[in-house]
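With one protein chain held back, the other chains of the complex are shown just where they sit.
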Amino acid sequence: MASQPQAGAQASQSRSQLAKALEEILPYVSSALKGVASKVETDKKSSAIVLEVERDKILEAAKTLYTLGFDHVKSLTGVDYPDRGVIELVIHIGSYRRGLRRVMAILRANLDRKNPRAPSLVGIWPSTEFQEREAWEMFGIVFEGHPDLRRLLLPEEFEGLWPGRKDFEIPGRKAGEIEEPWK
Amino acid sequence: MSSTVAEEIQRELIQTRDLGVTEEGERLIELQIGPTHPGSGHMRIRVWVDGDIIVRCDPDIGFVFRTIEKLSENRIYMKAIPLVERPSLLDTTPMTIGYINALEKLLGLEPPPRAKYLRTILAEITRIASHLYGIGILAIFLGHSTGFMWGFGDREPFIELANQLSGARITYAYVVPGGVRRDMPQGFPDNAEKALRYLENRLEDWYRIFINNPVIERRLREVGVLRKNDAVRLGITGPNLRGSGIDYDVRVAEPYEAYEELNFMIPVAEEGDAYARTIVRFEEIKQSINIIRDALRKMPSGDIIHPQIARMFNPLMKKIYEETRRVKFPGLFASLKPPKGEATARVEAGRGETLFYIVSDGSPKPYRFRWTTPSYRNAILFKYLIPGHRLADLPAIYGSLDYFPPEADR
Partner (left out) sequence: MPEPILALLKELLGYNEFLYRTIIGIGYMIIYPGLLLVVVVAALLLWAERKIAALVQLRYGPLWISRRIGGALQGFADLIRFSFQEVIIPRRSDLVPFLLSPGLALLFSLLPLAFIPIAPALRPPIYSDLALLIAIAIISLSPIFIVLMGWASDNKFAFIGSLREALLVVSYEIPLIISLLSMGVIYGSLDFYKIVERQNMLPGMILNPFAFIASFIAILRITSRFPFEISEAETEVVAGPYTEYSGLMFGLSMGLAYIKLYMYSLIVSLVFLGGWLPIQGNGSVAGFLIPSLVVLLKLSIVSLVAVFLRAIYGRYRLDQAIRVGWIYIFTISIASLIWSIALVYGGWVRWS
């Protein structure tokens, strides 16, 4: 039976405790990712540890994060920077373990805009299966090794490519134009 | 059916499939539980059925894809507030709270304490309404029309309460950067107490007719068992996760708004079946009742909008604010240009954890607006949880997951 609610943790963590937790975790993460990530820093307001990796080190960094205890992915997406010629892959990774719940890890990698390819993380975090499909259909990032890379949200008869990119033409609106109705 | 029997059947079916016997038309039937099916919601579920057992299930989502992310990237920041409310029509407030939290992190603003409490109260009202809706949908999927009607009828006092607080019944647009838009009217605490007491009385009737109903128990127990490590691996969130034994709740893990100062518990169940998830939702309704009472008791007085924004009111707006405690938007909101940077915020919506990731490049519109909803993260359960069950378990599992297609498609 055992459907009685159990007393979970009381909501009693304050902001300073949160900041302290980040500072404590940072050295472990940095040392584990030495040589893999090019930059590891904390983002206090988002309560996250931000890592930047090269494209060929993505898989290794993901494996290391998994062994550190980050066990599911909250969001996987791309950010299009046409002026820099890159699509940045941004992955928010979280953890359900008691000590790590308040901290996220944000993994960033720059992919070449003309041919964005990245290794699929489905083998490490199965929670990325649908998120990688969406990133592919929005930005064109091909995830190598994904078992089932096809459209998720767009209809089958949709014409046009990679709607998430900045140069996608929305009919009736020029790219880069914003609405200012009060003018 | 117990999980070992399901595994055995699944193994046998995979073996026969590899022998080339189970082709479509030979033994498997492909059913499209499509958008115009009473038991499918706004999505299409393709199931391959062998006799009465589902062998494979493929969710086809995206029928209500409204491109909220792309829309927000082409409009100013303020216009995203009503946009973000529309997909998840049942719990609208946590979505706006999440977005405004991310925006406030970029701007470096922190709302005054009274605004935080007001946001919390509205968020808990919407959480109660959302859970009652979810339970009603589960009831109608099982054929229990009384549960369905009661679910919708019992939401009504709370929608009226939200109407008194914010002026709208379901989509409030109540949360603005720096605070909230309106203050509590006179008599709101008494009305809230009446509504809460009404719901507490009704919950006893709910237990008698739905939770302890032998037919409902037979339909929901041992059905759709989500094991703990599967839930973690697949990134499941919300009451589905708490029904499998993990007491993760963003209100406790990374407290936001006024949750640090309020007393509440997180209900957790161990079995992981559909019945456990339903029980967790009922218990969460009770906890939300406690949170609202606690917040009304501890409500501080003061401003409802950040002083930096209040400084930009013109004299007419200031007069209206002081007399009626309603915020009229200053011109700053129309041309809000946060500094360059990025911010992430997560909140606990009714169905689970929502994440907002905003990248700003100093212009009036967001450069990248990323929004992950709990139903989007739970959609993967259709693929992995349903095979091995009978066809009649599909509505039971679907209803117990509280999957809301517009929220998943955004």
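All chains are identified by letter, namely A and B, in their written order; residue positions are counted from 1 within each chain.
Here is the rule we go by: contacts are C-beta pairs under 8 Å (C-beta built on N, C-alpha and C of every residue); 3 or more make two chains touch, one makes a residue touch a chain.
Note that the structure is a prediction, hence the values are computed from the model and not measured.
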item: Chains on display which the left-out chain touches in the complete complex; value: B
item: Identified contact with the non-displayed chain, of B:141, B:158, B:275 or B:313; value: B:141
item: Option touching the unshown chain, where B:39, B:339 or B:362 are the choices; value: B:39
item: Hidden partner interface residues of subunit B, rising order; value: 29, 31, 37-39, 52, 139-147, 149-150, 153, 209, 213, 215-216, 218-219, 390-395
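Operating definition for what follows: only the chains that are shown with their structure count from here on.
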item: List of subunit A residues in touch with subunit B within their complex; value: 2-3, 5-14, 18, 43, 45-48, 71-75, 77, 79-80, 90, 92, 96, 101-102, 104, 106, 125-127, 129-131, 151-155, 163-164, 170, 173, 177-180, 182
item: Subunit B residues touching subunit A - in the complex, by the definition given at the top; value: 61-62, 65, 67, 69-70, 74-76, 79, 105, 232-235, 241, 246-249, 251-255, 259-271, 275-276, 279-280, 283, 287, 334, 342-346, 353, 355, 357, 359, 363-365, 367-368, 370, 372, 376-377, 379-380, 383, 409
